[in-house]
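Would you mind keeping the following structure in view while I ask a few things?
One chain of protein is taken out of this complex; the other chains stay put.
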Amino acid sequence: MENLYPPIVDGKSVYDLNSQKYLKMWHGPQHPGVTGNMSLELDICGDQVIKCNTHVGYLHRGFEKLMERRRYINCFPIVCRICVPEPDTNEYLFAAAMEDLMGIEIPERAKWLRTLNLELSRLASFLMWIGGQSGAFGMGTVAQWTMAHRDFVLDLFEEWTGARIYHMYTIPGGVRGDLPEGWDKRAEKTIAAVHKLLDEINYVMLNNAIFKQRAVGLGVITPEMVDAYGVVGPNARCCGLQRDIRKDQPYLIYDQLDFIIETETAGDAYSRTVVRWKEMYQSIALIRQILAKMPRSGALHATLPNVLHLKIPKGQTYLRAESTRGEYGYFMVSDGSAFPRKVTVRGPSYTHAMALLEDLAVGVNIADLPGLMVSLHTYPPEIER
Amino acid sequence: MKKLYDILSLQFELADFESKRSDLAFCKVKASQAISLLTHLRDIHGYTHLVMLTCVDWLEDKQFQLTYLLHNYATKTDLGILVFIDRDHPVMDSLHHLWKQGRVYQRELHEMFGIDFPGSPGVEEPMILEGWQGPPPMRRDFDTKAYSDETYSHRPRVQNEPEQHMKEQLYSED
Amino acid sequence: MNDINDTIIPEPVPEYPDWRKDAKTLTNAGLSEEEQDWFCDARPQPAKKSWQVMENFLNWARSNSLWILAFGTGCGAIELRPLITARYDISRLGMQPRPTPRQASVFMIGGYVSIKTLKRIVRSYEQMQGPKFVVAVCSCAINGGMYWDSYNTVKRIDEYIPVDVYVTGCMPRPEAVLAGFSKLKELIKGGKAEGQNLYAEKFDWYKENQKRVIKDWNMPDYNW
Partner (left out) sequence: MNLRDILSPFFVWKRAFEKPYSINTLSAPRPGAPAYRGFHKNDVSKCIGCGTCAEICQNVSIEMVPVATAKDGDSGLRPKIDYGRCCWCALCVDICPSGSLTMSNAYTWVEEGLDKDVRDTFCYTPGVDSKPWDNEPLGYKKPDGYELLLLDRIPMPHLSPEERLSSFVELVKGYSRELAIREADRCIQCGICTATCPAHMNIPAYIKAIREDNIAAGLQILYDTNPLPGVCGRICTRLCEDVCALSHRGDAISIRWLKRYLTDCVEAEDYKDILKTEIKPLGKKVGIIGSGPGGLSAAYYLANMGYEVDIFEKTAAAGGMLRYGIPEYRLPYDKIDKDIDFITSLGVKIHYNTCVGKDISFDDIYKRYDAVFISTGLFEPYFIGIKGEDNEGVISGLKLLSDVTEGKEVSLGKHVVVVGGGNVAMDAARTARRLGSEVTILYRRRDEDMPADREEIDEAYEENVTFITQAIPLEINKLADNRLEFIWGKAEMHFEEGAKRPQPVLIEGSRETLVADTIIAAIGQGMNFAWMDGEAFANIKFGKWNIDADRWGRSSDQKIFIGGDMFNRTADAITAIADGHRSARAIDKLLNQ
């Protein structure tokens, strides 16, 4: 079999596609194994990938262009659409970048509520991801459970913010409204159910012989690769790096909360799964802490100038936050007018799905490719925006 | 950050140091020195993480502002390197050899702003758009609404301004 | 008020030629000569109706086995996952996601459609076996939604493929999408979900619209 694979010259495979030995195959955009809407252009030899090209742009809406012609307040509803499974990070960062440029301090309670919002959406996003991860390795049962539990979390969001997916809760200047009466109790119930689910996932998925066989050693990220590829978040933590923006550059009230950075050392798909699985426990603990410590009265929203003709002083800033996928950042440039000059969104999937995946996919079986993709936790809409 | 700036300015022609926060600063550098400055920052000063590379179109000044944002995990600080290049002939040195994801950023900038990065692999290939025939869409002089109105059809709609409407209704003969 | 509130007057939609009068074969001009051989050049034809009793029976059968093409075209796709999993469980309604267009009968357009995706949608739709139906969810598919001034998304999907049922919302809840599917079932049972035949009848009009926005047409004209 060995001689089937193309020779490697200068670190690159050399082969002729027309030689009948190799095949070009498109994987996606219309493919159940592809998260979101992207496609992989594969050159395969047998069932092994020898070259992978990522194609994105199926979800390009031109957000950065649209924001240039919308008032600041009018950008607020559109930013959450950049990342569908976890919109709140976008909302928070956009609002925070605006507040940073304007020099506005938001009320203390708004900070707690924003943190709660971020953590809850982190939990929902991870639940969705773990369903994809298990589904990609053929374990539909776990996907059924996690999607249902994600829905329970979304019910909490719906009651709190008025919408399931796009909460549009973190508005520039603060938050939109308080927790409803009795929400804490229902939240605790849902969180307890998720906690129980996580314990079971340990049995069904992480200790599953098949999952272990397929995921261990798949798509290994070494610590040297991390900076070279701009790898962030759980993908960086899976190879032993203690990097978490919530600890390194605490924003909102993360410095008042007690949690640890979960790491693994192997750097493969399995350890990435474990890191995220552990992080969900952290997230649950954080939500419980917030609910226990949160101030129950106080202002929710700082007074802004009239949003209809709000102008932001000239300047530029960069704000980052730790999303489920790693560093999410907003670079906002204001030219002193009522419209943003430029808002650049740095989605963590950008580097993971483009440069990193293309290199990690080489040598992987086609059957494992969806698993590898999901284990990098990429969401295409934040790549092309 | 200011200290670092002072050290760097011994070697490079830097200008316009702006400290935004204690952990974020921006400074300007000449286009010809940018890549060597980035290499220097990465290898000597620990700015190992290329957070992003983006472009701001200053149409009025006929300039593109390329922003290379670097992060130092040890000191937990960010340094934004601003490079201004001519808008009519936008060419910039490539950094694909420093960071693997650099070529992706450059490919996107080539497509969205029409900036050329000679030597960057695949920079000419379209990344996001397919069959795009207009000007690079993220440039300020591209009007997305006009393009959209021209290319796609919307439902017809009439917008009444309250002030105008009341004038017509209540005191038009004055 | 600023320019975003300008009045928008659309261009008049061109009259489409009657396919019967103009029944020539397709040219597949977007393909290379070699590739032209790979695809057929026949036009789509409206399905012939059999006896009413038979037709009613078939419609009943069709309405109870709607297989959805698992192609998440926009944000709307995110509500497809809860829908097909335990909580909402559309298997109860005889529906399930299918990975390939050849096996699917319902195309769910999940909101905004960028030009690059539109190409794939058109191809996937044409590859689907008849009878086929389209459900468009989210406001973006109806009139552009929040991307009304974007250069890269189409505003009204019904100009490019025929849509049987619309569901509005941003996002529509899974229940609303379910209501859309129930409506589709009703229409199919009543024999009113004729999108596929409409596509065949107004084929030239649809093609013209598609080619107007897909500037690099390198696909077969009718990918069957």
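Residue numbering begins at 1 within each chain, and the chains themselves are lettered A, B and C in the order written.
As a working rule, a contact is a pair of C-beta atoms (placed from the backbone, for glycine too) under 8 Å apart; a residue touches a chain by one contact, two chains touch by 3 or more.
Nothing here was measured: the structure is a model prediction, and the numbers come from that model.
Looking at the complex as a whole, the chain kept out of the display touches A, B, C. Contact with the chain that does not appear here is found for just one residue of C:S63, C:S139 or C:Q210, C:S139.
Checked against the full complex, the candidates A:I261, A:A285, A:L300 or A:I366 give a single residue touching the omitted chain, namely A:L300. Taking the whole complex into account, chain A touches the unshown chain at residues 70-71, 73-78, 141, 144-145, 148, 155, 158-159, 161-163, 166, 168, 171, 173-178, 180, 200, 203-204, 207-209, 212-213, 299-301, 303-309.
Residues touching the missing chain, restricted to chain B, are 155-167, 169-171, 174 (touch as defined at the top). Annotation for chain C: contacts to the undisplayed chain at residues 1, 4-5, 86-89, 92-93, 134, 136, 139, 142-146, 148, 156, 158, 162-170, 172-176, 178-180, 182-183, 187, 192-195, 198.
Operating definition for what follows: only the chains that are shown with their structure count from here on.
Arrangement of the chains shown, judged by which pairs touch: all-to-all, with no pair of chains left without contact.
Distances between chain centres, each the mean of the C-alpha atoms, put C farthest from chain A. When the interfaces A-B and B-C are ranked by how many C-beta pairs touch across them, A-B comes first. Between chain A and chain C the centroid-to-centroid distance comes to 30 Å (mean Cα coordinates, whole Å). Separating the CA-averaged centres of chain A and chain B is a span of 23 Å.
In chain B, the residues that reach two or more other chains under the touch definition are 128-130, 137, 142, 144-145.
Counting partner chains per residue, chain A has residues 57, 60, 62, 65-66, 69 touching two or more of them.
Residues of chain B touching chain C in their complex: 128-134, 137, 142, 144-145, 147-149, 151-159, 161. Taken in their complex, chain C has these residues touching chain B: 1, 3-11, 13, 115-116, 119, 143-144, 148-152, 154-156, 159, 212-217. Residues 20-21, 23-24, 26, 48-52, 54-57, 65, 67, 69, 73, 76, 78, 80, 99-101, 103-104, 126-130, 137-138, 140, 142, 144-145 of chain B are the ones that touch chain A when the two sit in their complex.
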